[in-house]
Every structure is written in structure tokens, then in C-alpha cells.
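This structure is in C-alpha cells; I'll ask about it shortly.
Shown here: the complex without one of its protein chains, the others still in place.
And now, chain A:
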């Protein structure tokens, strides 16, 4: 059977190339984790997602 890359493996691979953005978003949420609310770290998440999308395009 040919090796099939599962969607989650793709996400793992792409997100591994964004460690700075991953750390920044994680830090933002965790700093105030008792009062997390929607879009509290929207800016950090957008940076993470942009990096992720660019990385996943590169394959």
C-alpha cells in the first residue's frame, strides 16, 4: 500500500516550521489562562496561521 499522508501529519509537518509563531501564540494564551476569551490572541494566531499556510504550500 502506498504511504498515504494523513491530514494531521501535514498539519504537524507545517506547524513544526513555525516554532517562533507557535511559541508566541502559546505564550499569549497561557499568560492569562484563567480569563481566556474568544480572539484574545487573534493577532498572534493570524501570524501562526499565515506561517502555517505558507509552510504547507511549500510542502
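Quick note on the criterion: contacts are C-beta pairs under 8 Å (C-beta built on N, C-alpha and C of every residue); 3 or more make two chains touch, one makes a residue touch a chain; residues count from 1.
What we mean here is this: contacts and distances are computed from a predicted model.
Visitor: With one chain of the assembly withheld, which option in "Chromosome disjunction protein 3", "Coiled-coil domain-containing protein 22", "Methyltransferase type 11 domain-containing protein" or "Geranylgeranyl transferase type-2 subunit alpha" matches that chain's UniProt protein name?
Guide: Spelling it out: the chain absent from the display is recorded in UniProt as "Methyltransferase type 11 domain-containing protein".
Visitor: What does the interface between chain A and the hidden chain look like in terms of residue numbers?
Guide: 6-9, 11-12, 15-16, 22-23, 25-27, 29-30, 33, 36-41, 45, 48-49, 52
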